[in-house]
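One structure, as structure tokens, below. Some questions next.
One protein chain omitted, others in place.
Coming up: chain A.
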Amino acid sequence: GKSKAFKAAALIQRWYRRYMARLEMRRRCTWSIFQSIEYAGQQDQVKLHDFFSYLVDHFTPRNHNERDFLNRMFTEERFAQDSEMEKSSDFESIEVPDSYTGPRLSFPLLPDQATALVEAFRLKQQLHARYVLNLLYETRKHLAQLPNINRVSTCYSEEITVCGDLHGQLDDLIFIFYKNGLPSPERAYVFNGDFVDRGKESVEILMVLFAFMLVYPKEFHLNRGNHEDHMVNLRYGFTKEVLHKYKTHGKKILRTLQDVFCWLPLATLVDEKVLVLHGGISDRTDLEFLAKLDRHKIVSTLRCKMRKESTKQEEEKKTANQPSSAQEPTPWFLPQSRSLPSTPFHLRPDKAHRAGRSCSIPCPGALDRQELSRHARRSVDLELERCRQQAGFPGIKESEEPSPLASGPDPESGELLEPTQEEWRQVVDILWSDPMAQEGCKANTVRGGGCYFGPDVTEQLLERYSLQLLIRSHECKPEGYEFCHNRKVLTIFSASNYYEVGSNRGAYVKLGPSLTPHIVQYQANKGTHLLTMRQRISRVEESALRALRKKLFAHSSDLLDEFKKHDADKTGIISLSDWAAAVESVLHLGLPWRMLRPQLVNSSTDNMLEYKTWLESLAKEQLSRENIQSSLLEKLYRNRSNLETIFRIIDSDHSGFISLDEFRQTWKLFSSHMNIDISDNCICDLARSIDFNKDGQIDINEFLEAFRLVEQSCSEGRDSACPQSTDTSDGGPSSPDPH
């Protein structure tokens, strides 16, 4: 028989392995929470912009009131038409005071100055607006000369380092330069998009990246990411950061940035063998087409005015080909979406994500296309009529059906500056797509844009263009990198601790002449490496659970309704199993609720739960000392990001003010489609209470400040270790705004 020691050891090992397994499960669940909240936020974003885009394209103003209103809301400020004169005078007239102690730039830029910038930012200095604008001006000039697909060779600089998403986390960039070395003719770099948003130092990152690009144009390369997009920036914090740091010139900087972003190259090709781009590919990705299109026409991948006369041709082309990837989405908010086969954008995220092979994009050929478009037009009109009424515009009788496709190109509207549908789609695909393990290619419903592409799609592309590896970013990975598709696709993500301190490592990849990828990982943070895995997981988990509880609270009313459905006898009690089912059907996050249950629901007796008490405990955690009705607060919380985005869209000139009336009108339009039931009075009262000087104007920042105050006072009295929220709309996982 086995010795006693043997048996004892075996028992300890057995126990320990179980303990570690449970830890691993917690870690996975935590990750799911963060990811699903992040992607749900992105989806929301897409929905919001789809809504506005649709209005822009189909809402024909009937009178000057409507026209003015729309113009205020939707002015896209394009500066491609502006004269060079206007551009240069943008910054030359800005005076830099003698008291300014930050870095001063002179052009053409020298390597020393770029290095000095890094050092200055490390010391928390801020670059003066004049130099920012000057740098952006030079950057744009340089970028405009670059091809859509940069070609790089390892025979000049022996090694090329590719970095992924940084998302405003300057610490990570500084760490990379420290560990890997500063850019130089011998040390080439490719930064693969998503430099901004979420982290608090997006401006500084851009300055450094642009500076090095100007100094080492042959060795330093940038690809555009889906966050290099002013529409996305409205929601994810970059716009906020700029306006906060540059109170006088922020608007100008933002406008200039729009132009810089759309001139960023779309991809980089290393030695004709390794393709580096931000998101991914689709089964329609055509590198030759991508190389030839006018990339600067695509100002935002979220909103796109397209050339109308080509649309019809594109439609015909579409039905001829296999419909598989990112099609122009059917507006999700139209009644028709419910009666017709569900569009990709109407599926619940968890269902779509998990539906696997059974989820297919409706083939337009399956239904009579004429009937479809006629039906669509009728619904559109009805909906627009409702829009008008909601917004307080007088109802107009329509004599004929306006056709969305009929209006010819307006030669005055800068038609030449609009991309075609195919151009737009190709770019969206490479900036938004994610790889999946299954074969095939289907719409990326979780993000709301681009595709999921399978190993066969990768294989096809690599073969077609004689490539050996696809390097992309776009997705956070626990180890900072991940291979998939038979090691033909490498995801590289360089923002460590992205979701929370300790949540993940960052990584970069080095390629030598052999093009064998060599990965370097890191975690730019003080002290987490001293914690045991157990402690690290606990911290991150706590943060994820806080975010999740906040989301649960935000849906309290819906949850209550759903719980009641499971409680026919009105006992006030439901089973935990029912709880899990109810929560999923309300939140649509696709999370393993039964695994999470112990952390979300306090000790329940014999698998049953008093749901009202539980909802109350959630509320107690979230409510502030302010005397705001809980249901209003709940709804506002849920729509906080959307509210802020709406504000920023209305305030198109970034003045920081919008009128009560504008706010009210826009809110009505928006809330009716999102089925949000807050009475007009409530919103007005809230807005009015913010309008301190009673002049009919709302100071955006004050309004948002009110939310921050509420949020802060909620978390006061809790662990002060991590007072920031992990809501995707915030500036990101770092210390709270010192407002």
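Note that a residue touches a chain if its C-beta (ideal position, glycine included) is under 8 Å from a C-beta of that chain, and two chains touch if they have at least 3 such contacts; residues count from 1.
Basically, contacts and distances are computed from a predicted model.
Only one of "V-type proton ATPase subunit a", "Glyceronephosphate O-acyltransferase 2", "EF-hand calcium binding domain 2" or "Proteasome subunit beta" fits the UniProt record of the hidden chain, and that name is "EF-hand calcium binding domain 2". Considering A:W15, A:Y178 or A:F289, the position touching the chain not shown turns out to be A:W15 (whole complex).
Contact with the chain that does not appear here is found for just one residue of A:E24, A:E92, A:E186 or A:D561, A:E24. Of the listed positions A:K218, A:K565 or A:R594, the one in contact with the omitted chain in the full complex is A:R594. In the full complex, chain A touches the omitted chain through residues 3-22, 24-25, 28-29, 32, 353-357, 436-438, 532-534, 538, 577, 580, 592-595, 607.
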